[in-house]
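Left out: one protein chain. Kept in place: all the others.
Up next, chain A:
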Amino acid sequence: MQAFTTLDGLVCPLDRANVDTDAIIPKQFLKSIKRSGFGPNLFDEWRYRDHGEPGMDNSKRPLNPEFVLNFPRYAGAQVLLARENFGCGSSREHAPWALEDYGFRVVIAPSFADIFFNNCFKNGLLPIVLPAQTVDLLFAEAQAKEGYRLAINLADQTIKTPMGLVFGFDITAHRKHCLLNGLDEIGLTLNHADKIKAFEEKRRLEQPWLFA
């Protein structure tokens, strides 16, 4: 997993509540066998004027100029600013994969759906919960100023605005450690490999039929 330490990234404000995983990446794209390549179909139904199917040449499809991701000023954004209950709906991990593949590293919102929030950490994407008033303020600034960036420091757990305002955010020690060091959960679990082996051997003796 890609480590996350600090980021100074352009902000894209997506001003909608309850953005669900089907909006983030529609069902027809779940047929892909890759973890990557979902970026061009992120928010597919909102981003393009036609109906998207896997295998289409997305560069030839008509863009919806009214969708915020298509505004030239937000090209290359790495921080997605969102409203409450972001990522609700199914458990598909394709949602964080699509955001990450597009180039986002951070999503800031007043609240997230549970499974989506968990899935982000497994994929090097940092979801940050901030109070609703703070999110309001960030929306106002990002919409007002072209080229609006936020500086995120994970070690310090801070977000700094161009005006020098600093906001703190929460994250569990375990998740912070994994993200800072780019450790995936598998790597951490394998630190217990001896314990797993010992458990398995005991089980093999006691319930041999499970190991046929």
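Everything below uses one rule, namely that a residue touches a chain if its C-beta (ideal position, glycine included) is under 8 Å from a C-beta of that chain, and two chains touch if they have at least 3 such contacts; residues count from 1.
Keep this in mind: contacts and distances are computed from a predicted model.
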Listed names "assimilatory sulfite reductase (ferredoxin)", "Penicillin-binding protein 2", "3-isopropylmalate dehydratase large subunit" or "Serine/threonine-protein kinase RsbW", matching UniProt entry of the absent chain: "3-isopropylmalate dehydratase large subunit"
Candidate in contact with the missing chain, chosen from A:54, A:147 or A:162: A:54
Residue among A:33, A:144 or A:163 touching the omitted chain: A:33
Residue among A:115, A:137 or A:180 touching the omitted chain: A:115
Absent chain, residues of chain A that touch it: 27, 30-35, 54-55, 91, 93, 97, 115, 119, 122-123, 184-186, 189-190, 192-193, 195-196, 199-200, 203, 207-212
